[in-house]
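The full complex has more chains than appear here; those shown keep their coordinates.
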């Protein structure tokens, strides 16, 4: 399945990937280790949307040996897990990375995370890739704020 | 703690980040959903190295209310978990993403993953950030191959 | 170890426990099943505080066959897990149970959960039962709001 549309921007991005070493990735822990990255949530949300797309095209994307019903049952189970991981990564970022001074500068912070994690919950019930895209969009909003605070 | 060294390349990369939408991230599942990304392993490996650095600078990085001994005990426990996640993400990538045709083109594939996951195991026993860097380096080798196969 | 202080209120409560069937408890899931209860977070927070107390009285509370150092190492590891469970239960409650209308009525909702989960993070670094009590107090504030919304 094609996940990345080969837009001009995307091709530029790929070109960039080849020129410079891959972007440093970031995680977390309560040590704290100081490593965070919204990419963790985004990766799982990509999976969620990809599963919704495959659910829609079950006939084509399922393997030869399984029925459409069984394939969709597996879609639902795996999507449930992936959506949980989205919530998990977002919650960690919200509580562990963001500080009161960030909240002051970005007063929408709490609502953004609340909506994003609620959207991840909705993803469990929805087989519509449009819903998955909404989840990705709100994660991107959070990501933009995150990288703003890193620039400071 | 400073994780990203502000090298020229890094600043160029940051500039790029601001110009283009963030790089699409990739994950996995056995559906399969087709979403993979070595960044997942790398993020956790960054944590491993950051913890090794903090272990070395325990006096400075610990919080006021805990002893150096207790802080280091927590370092060890959290590093154990993070190193496990590194292994997990690498194993998934090896088994689920890579196909025989990749193996043919990159015959070093198996050994790379074997060494990388063994290095992640060593990270549990080592408090040396140099060891963590070796882990990051072998993950970067895998990452380069991964992105090569994506270009194809 | 005595966890419950035998205050008058407590004794009344115990008397009540004997007269009426135990209070119905509540949990959750994204089905959603509609079952929630702040008691889940509180139970784990009680553990956190009890571990902090035992850490302080390690000589007396450790078993005969282990050293004080080993006992405390185990305290730290178990406290880490319990504090994680506190965060987990609180995050679920915040995202899954509370609705915009609750937020309107209790505008402090987001900050309460942010502070409570941050306090749970601090519990990993603190061996002071006073800190554990602060965690319990903020959970009780959340609990009060929760039961207010249930009355409505």
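Descriptive notes on the structure:
By letter and in written order, the chains are A, B and C; residue numbering begins at 1 in each of them.
FYI, a contact is a pair of C-beta atoms (placed from the backbone, for glycine too) under 8 Å apart; a residue touches a chain by one contact, two chains touch by 3 or more.
Small disclaimer: the values here were computed from a predicted structure and weren't measured.
Taken over the full complex in this file rather than the chains on view, the one protein sequence occurs as 6 copies, with 3 of them shown.
Note that only the chains that are shown with their structure count from here on.
Over half of the residue numbers at the chain A-chain C interface are used by both copies of the sequence. Chain centres were defined as the mean of their Cα atoms; on that basis the chain farthest from chain B turns out to be C. The most central chain, judged by C-alpha centres against the centre of all protein C-alpha atoms, is A.
Centre-to-centre spacing of chain B and chain C amounts to 34 Å, using the average Cα coordinate of each chain.
One inter-chain figure worth recording: chain A and chain B are separated by 19 Å, centre to centre, where each centre is the mean of the chain's CA atoms. Note on chain placement: the centre of chain A and the centre of chain C lie 30 Å apart, centres being C-alpha means. Residue numbers of chain B whose C-beta contacts span two or more other chains: 74, 78.
Chain contact summary for the complex, chain B toward chain C: residues 63, 65-66, 70-71, 73-74, 77-78.
Interface of chain A with chain B (complex): residues 1, 3-4, 9-10, 12-14, 16-18, 20-31, 33-35, 37, 39-40, 42-44, 46-47, 50-51, 54, 74-75, 78, 81-82, 140, 143, 147, 151. Chain C makes touch with chain A in their complex at residues 30, 80, 83, 87, 91, 94-96, 110-111, 114, 117-118, 121, 124-125.
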